[in-house]
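Note that this complex is displayed minus one protein chain, with the remaining chains in position.
Our next item is chain A:
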């Protein structure tokens, strides 16, 4: 009797041992689709580069429909003018911007026009399930200052490719492939006819549930590395390192991103002696209060801004 009882237990045990092993085995034919090549630094950019501004900003978005909305935006404040001198030149400007958005699962149209005639237009159209066409343009009334770009994206099972055409004879192509469920590698090549430049770049991205690490190298001399760690549901920390081996320019920055119930606070500190913070506080449903601060101790440039965003 005792021997029979002793013989029964071993049989379920081998099944239990095999199950976790099967889950760990990587199915190389079923890898997830990687994120697009231009968004490879997405998490680091979201945390470290919020839309800092100086002055007063007021945005009102009116939704007329599930898909269609109009937006009105007023901005008053100093705008930086690029100058050769070390001192930054700021010119006080005020402008009103009218925008219209149309959002469909297959077609997205986004247009913004300013009082000085500048148009910022974006379009994304899904031609088929896997092929999509994106176009964006910044048009001005000044001659030779307008830019336009068209992208064709093809999404495969575990890869993505993109072909770009821009004005000024700009051609670019990029390809990114998932190599393991966590790692994806990609490369890009571009040729700019007007500036007589061409380049090739490589990128790699490793992510799991808790962290994202990316690296990018380009033949223009740029090396960019970033690391984002999701410490908890509400807190994530990010760091970024950019090195240009042609111009010997190095920038390192470290930042945090707190996503709380009523607000989102992002802060960062730079190796150029620049600290910045950006707060979006939700006062009510559809009403957001924004505070932005950027202090550059080295250049003695202090920027503070506040704003209100109404609408979804």
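The definition used in the following text is that a contact is a pair of C-beta atoms (placed from the backbone, for glycine too) under 8 Å apart; a residue touches a chain by one contact, two chains touch by 3 or more; residues count from 1.
Everything below uses one rule, namely that contacts and distances are computed from a predicted model.
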Options "Dolichol-phosphate mannosyltransferase subunit 3", "Mitochondrial import receptor subunit TOM7-1-like", "Golgi pH regulator" or "Transcription factor bHLH60": UniProt name of the undisplayed chain: "Mitochondrial import receptor subunit TOM7-1-like"
Among A:29, A:64, A:85 or A:285, the residue in touch with the chain that has been omitted: A:64
Which residue of A:119, A:149, A:223 or A:293 touches the chain not shown here: A:119
Touch with the omitted chain, as defined above, among A:78, A:111 or A:181: A:111
Chain A residues touching the omitted chain (full complex): 60, 62, 64-65, 67-70, 72, 98, 100-102, 104, 109-111, 113, 117, 119, 121, 137, 139, 146, 148, 167
